Structures are given as structure tokens and as C-alpha cells.
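Every protein chain of the complex appears in place save one, which is left out.
Here the chain labels run A and B in written order, and each chain numbers its own residues starting at 1.
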Amino acid sequence: MLLDNWLFVGLLVIVAAGIPAIVLVIARLLAPRKPNDAKLDTYECGMETVGDTWVQFKVQYYIYALVFLVFDVEIIFLYPWAVAFDHLDLLGVIAGVLFIFLLGDGLLYAWRKGALKWN
Amino acid sequence: MLLREAAATNYFNLVPWVVFFPVLGILINLLVGGRLREKMIGVIASLAVAASFAVAVLLALSLNDQHAGTIIAFMNLEWISIGDLHIDWAFRVDTLSVTMMLAVSGVGTLIHIYAIAYMHADVRHHQDPTRYRRFFVFFNLFIVMMMILVSADNYLMLFVGWEGVGLCSYLLIGFWYDKGKGGANHLDGISNALAGKKAFITNRIGDFGFLIATFLMFGAFGSLQFDTVFTKAPFASQGTILAITLFMLLGVAGKSAQLPLYVWLPDAMAGPTPVSALIHAATMVTAGVYLVARSHELYALSSQAQNIVALVGGLTALFAATIAVGQFDIKKLLAYSTISQLGFMVAAVGMGAIVAGIFHLVTHAFFKALLFLSAGSVIQGVEAGHHAMEHGSIKESKHKRGEHLNEGGEFDAQDMRNMGGLSRRMPVTFVVYLVGALALAGIFPLAGFWSKDEILAEALHLHPAVFVLLIIAAFFTAFYMTRQIWMIFFSKPRSRPAEYARENSLLLTLPLILLAVLSVFGGALNLPFWHTLTHWLDYTLAEGAKVGSFNYLVAGLSTVLALAAIALGIFLYGKRYQAQAKLPAAQRPVDPVQPYLRGAFTGIQHKWWIDEFYDWLILRRYVALSRFLSYRFEERFWHDWLHDNAIAGSFRQTAHFLAQPVDLGIIDGIANGLGTISQRFASWIRRAQNGFVRSYATWVLAGMVIILGYLILR
Partner (left out) sequence: MSGYGIEDLVYILPIVFLLVWALVLVLVEAFTKRPDVTMLLAAFGLLAAVTLSVIQFGTEATAFKEMLTVDGYAVFVYMLVLASGLLSLGLAYDYNRRMGWARGEYYILMLFSIAGAMLMASAANLIVVFLALELLSIPLYVMAAFVPNDASSEEAGLKYFLLGAFAGGFVLYGVALIYGATGATNLMDVVAAALGTNSPVMLLTGAALILVGLGFKVALVPFHMWTPDVYQGAPTPVTAYMAVVAKAGGFAALFRVFIAAFPSVSADLTPVIATLVVLTLVVGNVAALAQKNIKRMLAYSSISHAGFLMMAFVTYGSALYADAVTSLLFYLLAFTVTSFGSWAVVIALEKAEGKGLDFEDYAGLGKKYPMLSAAMLVFLLSFAGVPPTLGFAGKFFLFRTVLEAGYAWLAIVGVIMSLVSAFYYLRVVRFMYFEQGDPEVRSEPVLNLVTAITVVGTIFLFLFSGPLLAWASEAVLALI
């Protein structure tokens, strides 16, 4: 019975893969190919694209993003912690404090090492 | 005899083929059309429609025996089933729908044949032969959608066809989307596309009304199936019925070009002439009339709604007829005439004179298609003359000719002021045009006479106010048609191209002749005392069609008025027009009627400024709002201020402030160094064959696969 269900899923996978494949093949066979500049242009929200798409990003963006992540993670974990604060025992409180210390530690380090300075 | 036997068996099951034959035509042309010659493409498309017509004939024969008709559910397909909403894909075969099918596919076949010749010679298509196939694909698609519309068994399926024909209309109006000069916005090369857009958007407003009506119906009756709706409608409150019918009227006004949504139809003449004939005169625009006729049981429940519909129709008939008097473009004039005639039909079905409305719908399809196609013939004849003059032996300096130019500054082959005297150059076209015009003017015994008089007679005792409107409109109709005939065909040619105009080939004129025959004898469908159509439709109409008594008084009055209008037209556009033409340009009036109408002529010439009024009332407000949203709100407020200043700026400042006391040398080094390191890394990896991580990973993977393989196969 279980196998039957899986058989159904397997059939679905085959059909699901088959339909787009058939459509693509038909389109290949039938579609006229007349590319022009407008068709080949990169589409970006209807705006005309400016410059090259393969630009190097400054690595500082990522450093910023990483530091920013500290706050993200902090929010995610501290929120449930704060909600359950009434029911926490001592170890729970210590764990929260440790956690803040851990993130603050990293942030302080990054700050002192100049990760937040843009140049 | 044979036919009778054939009809004895029942052909109702064939009804899906009225849709599928054109679909087949589309598929053939899409798949292999690229390899076919032009003619073949046209022939395939025409055959597809002709086959559809044949099916419609078989259906009609079957109906003759089994008057009640039937509902054919296609493959028992449950189309939509959501919650309480169950809609089947079903075809309705009854006398009303088959009448529409016959008209659509019959006239459609003739126009398809005409289009084979016309589109070949269409002067604007010479550089782009691929459009020929596109044209016929769209044309067949239109037939498909129209057939879905008329054969629908529920409002949603009808709506599918309704939207589909709108789409085809849009596609075909903008068929020369890269052509068309000038226009209201002075945008070169896109005014045709703008005309398509205008038609589409205006229709959307109407469709919105239709959709609301559909929602209301589902809410009130729990179904969209015609019979169910009509059965439950008498138990609904008066307010509900009024709301449904009036919202539906909005849809009708959009599709059938009634006040106040008629503005798109004259612009729609930007499409090729066969399109104007088939879609914008004979069939699609009558969909609104069909919708009211189909829903007459709803309208019958609300006399207010009937009143409003009849008034809208009557006002439109008169209003458009006045504008038609001031037009110089041969097709625009016919467009306003169409609006006016649609007004007649809407008024008729609004009053409850369903048979009269449908009768006029059918005869109008004959003679208005004839007029449009003939107009196309005239245009091509004049173009041919123009062409011969430009490239042929006849040489003449341009500025001497005094031709009327279009907004693009080119010779305008559609301007009637450039014509004149064509009766000798194009005799066949002249004769059929004359037949069409007389039929439209309502001259005994042509088709228009019978159908129009039936409407007028019904109006007289059902709705006297509308009767007055319509009979004045009828007077104008005869007048502007006389004006047109005279300007095109009589007196002397007013431009050199007109002098050299040529009659067109038989392929083009043959459909004209057939349509002319239909225009002459079409009235036989429902002659007084026989009432063939009335009895025929009687099987479908709920309360039974009333056999209207032939009113000699009305017939006489309308004939007298028409003859008077014709006489007036001949007087004005005959000798007087010739005499005026000799005056110096400064003293010459724009049109012979101008001195009599004075300011009013300026009004009708500018179509009573309705376009400008809509532009001021709606377009400018809308554009201003969108500008405000895009520029002020999105760019200034959202992007510049909130995003750049408030968020990014403050973040930057905060970051700057935080980082101030820290030495930055290390970060700088990393930022600068990473690029070169990664480059060196890449070149190193190329040299070291053995150093590829991917090959290492493959080894890990291979090891794992072998282990697992061993464990499982052991």
C-alpha cells in the first residue's frame, strides 16, 4: 500500500518532468527564431540595465552583512527567551546572558578590528 | 429530399465542431503555415470557417425538426468546480444561437475569401510577408471566440468568448502596430497601436460591468447556467435584477459601442478593412445585442432596465448618426453609421422586441459588411491609381494636385474628398456599394427596409420617445449615405489618383456580389405576414415572440423621410458641391452642409468633442495620479528619502561614527588583497592538475558509493 503511494508519486514526477520537456521540444521545433536586440536584452524590472552585470562587490559588504547577522541571530533567539523568561530557572538565565555575551563578544571584536569602518 | 432525410437524424452532437474547425485552421497555419504560399494560408483559413458554416447549417436543419434544441456538454467536462460553483463546458444549440452561428460563419466565410485578395494587395504589408499568416491566424481565432460566445450555455463561458473576441479585436486593430502617423498624441508609428489600446481599455471598463453582473448572478442564483438563472430570476428582488441588468448594460455598451463607451470603435478602423467589416461591423460588436437578447428574461423582469437600455440605444443611434454626417474618412463614416445601427438594435432588444433586434442584426451584418468591404475595394482602387501615378508613366508635380493629405502628410486614400467620379472607373464596386447604401437607408424592398421598419413599428407602440429618436436617426442615415455615395462615385474626380483608380479582381469583388445579393433579399427572412424568423426564434424566446403587425403608416413615413434625405443629399452634393469646388480655397466651405449648419457642423466634425472630454476628465487625472505615485511617492519619498536618506544615510552615519576610533589598515589589506589572491588561486589551480577540489570530492563520493554499494549488494 505504501509502495502504491510511492508509485503514484513516481508517476507524478515523470509526468511533471515530461510535460515541460514536451513543451520545450515543441517550442524548439515550431518557434521561429528571429532574435533582435530588444529580445536579447537583459530584463531588469523593465529598466534599462546599466553597465556590466559581472561586477566585483567589495568584500566589505559581506563583512557588514556578517556583523549585521549578529543582531539577526540575537533577535531570533532572544525573543522566545524573553517570552519564557518567567519560567526560566537560574541556568536558563545564565544561558541567555552567556548567549548575549557570546554575540557581544564577536561584535566588540569586529568593531575593534575595524570591520565597521567603511573605506 | 436528401437534405430532409439528413436532417431527420440529429446533428446536434456536431456542435463542438463550429469551434474546432477554426481551431484546426489555426493549428495548420501555425504549424506549417510558414512553408505555405500566401494563397494556401488564406484558403485554409477560409475553408475552416466555411466548414464551421456547414456545421451551423446542419444544426439549423436539425433544429427545424427538433425546435427545442439541446445542450451538449462537451466530453462531460466539468470545467470549473469550486465550492458551490459548478460550471460545465457545454454548448447550447437553440434557434437563437444557431442564428448567430449562421450569421457569424456565413458572413465570416465571405470576408475571409475577400481577405485573401485584400490582404495580398494591402499596400501597407508589402515589406512584411509573415504578417499574412498572422492575420489569418488571428482572424480564425476570432471566429473561434465568437463561436464560443454564441454557443455558450452559461455566462462564464460566454465571458470567455466575450474576452476572446475582445483580444482578437485588440490584436487586429493594432495589426499594423508599427504604422500609423500623427494621431492625438503626435507619436509617429504607434497611433495604430494606441487605437488598439484604446479599444482594449474601453472594453475593459465594459467587461468590468459584465463581470460584476456575473458575480451578482452567482451570488443571487448560485449558478451561471442560463436556464437556472432564468428559472430563479423571478424570485429575486427587483433591486437585484436591476443591478444585474444595468451592470450587464455596461458590458453591452463597451462591446457594442453604445453611449458612453462608443469612442473606441471609430479608432478601431485603423485595422485592415476586412477586420473592420467582420469584427467591427458585422459580428463582434453585435455581441452586446446578443447578450441582451439572450438575457431578455432578466430584462423582462425590470421595466426600468428595459427603459434605460432602449434609451441608451435610441440616443446612441441619433448621436452617432449626426457625427457620421461630418466625416470625410470613408471608413470612419461607416464606423459611426455602425454605432448608430447598433443603437437601433440595442433599442429594439431593450424594448423587448427581440426578434426585430436580431432581424436587424442579421440584415445589418449583410449590408454593413458589404459596405465596409466595398469601401476597402474603393480604397485599394484609389491606392492603385496613386501607385500607378507615383511609379508609372504619369508624372505630375505634387503640389499642384491639391489633394487632402492625412496627418502624416501623405496622400490619404481614405479621404472622400480625394475621390469622386469612381462609378465609371469601378463599376462593380459602385453597384454593390449602392445596394449596400440603399439597404442601409431603408429603401423598399431591400433588407434594411424590412428590419428597420420592424424596429420602428415595434418602437411606436412600445416606446414612443425612442421611436422619435430612431426615426430622426433614420433620416440622418439616408442623408449621410447619399452624401457618401455622391462624394465617392459621382461628379468628377477630385484628385489625380481617383482618375486612375482601377477596379479590383474577381476574388475581391465576388464576396461583394454575394453580400449584395444577401442585402437585397435578406429581408425575406422575416417578411410581414410570413414571419419566418419570428416563428423560428419563437422556440427559444421565453414569452414567445410577438408577431408584430406591419404598420403601413410607419413604413410610409420612414420611406418618405429616407427619400427626402436622399433628395436633399443629391441637391447638396450634386451640383452644389461641383459649383463650390470651383471657388477659391478661402471661400470654399469645408462641406456643402456647413453653411446651413454653421457651428453645429464644427461640432459634428469634432465628434462633439467627446474624445477630448474623456481625455480631460479621465486620462489626465489618471496620468497625473500615476506620475504622482511614480515620481513623488516611489522615487522621491520611498526611494530617495526613506531608503537613501532615512535608512541608508543614517546607517552610514552610525557606522561611520562607530568605526571612527578603530584602525582600518587590516580591513583595507583584506579588501584589496582578496581580488589578487583569488586570481592567483585560479591560475595556480589551472597549472596544478592534481589540485582540483572537485576531483578530491569525487574521490570521497566514489569511496562512499563503493562502500554503500558493497553494503547493500552484499
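Here is the rule we go by: a residue touches a chain if its C-beta (ideal position, glycine included) is under 8 Å from a C-beta of that chain, and two chains touch if they have at least 3 such contacts.
No experiment lies behind these values; they were computed from the predicted model shown.
Within the full complex, the chain left out of the display is in contact with A, B. For subunit B, the residues touching the chain absent from view are 669, 673, 677, 680-681, 684-685, 691, 693, 695-697, 699-700, 702-704, 707-708, 710-712, 714. Contact between subunit A and the unshown chain involves residues 87-92, 101-102, 105-106, 108-109, 111-113.
The rule is short, and it goes like this: only the chains that are shown with their structure count from here on.
Per-chain Cα centroids separate subunit A from subunit B by 48 Å.
Residues of subunit B touching subunit A in their complex: 30-31, 34, 652, 655-656, 658-660, 662-668, 670-671, 674-675.
Contact residues on subunit A toward subunit B in their complex (touch as defined above): 30, 32, 56, 58-60, 63-64, 111-119.
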